[in-house]
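Accompanying notes for the structure given below.
A single protein chain has been omitted from the complex, and every remaining protein chain is retained in its original position.
Let's turn to chain A:
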Amino acid sequence: MSLKPFEIDRYAHDLILEFREKGDVLVESHKMRMATAYGLERFWGEHLRLQRDSRDKADFWKKTWTTFCKIMKEAGINVPNDAVNPDNTAAVKTMTDKLWSFDIEQRKIALAVLTELCDSMVWWTQRYRKSRNVAGGAANGR
């Protein structure tokens, strides 16, 4: 068995292209990259918060998580990914319990991959984002 690339860049590219037409959603990729510093749980939880004020942004975060789970599954690591209604406290607890009890060694790897995925997404965001004032491309994502 040879070295298998995760093909992170291709997944990142496809995600950015998919959400390109949804208003100002792409700026979220910079926030995703920042969130990775705080671990998997916070990253996953963010889509629940966003469901209250922006469906598109929530979808973007959730789709990124799902893509990330898919990448990890290819490597044999099963990252929890339940569909959760934020009003259903019991379901939220089940999912977060799964995340907290997720094997620590696998978690370290997963987090590194998620960080890499977000790095790639930031890169594609800077290329595909439709900027309001074109000059400079608003590379800081604001």
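The rule is short, and it goes like this: a residue touches a chain if its C-beta (ideal position, glycine included) is under 8 Å from a C-beta of that chain, and two chains touch if they have at least 3 such contacts; residues count from 1.
Here, contacts and distances are computed from a predicted model.
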Of "Cytochrome c oxidase subunit 3 family protein", "2Fe-2S iron-sulfur cluster-binding protein", "Polysulfide reductase NrfD" or "Type III-B CRISPR module RAMP protein Cmr4", the UniProt protein name belonging to the chain not shown is "Type III-B CRISPR module RAMP protein Cmr4"
Filtering A:Asp53, A:Asp87 or A:Glu105 for touch with the omitted chain leaves A:Glu105
For chain A, residues touching the missing partner are 1-6, 8, 75-77, 105-106, 108-109, 111-113, 115-116
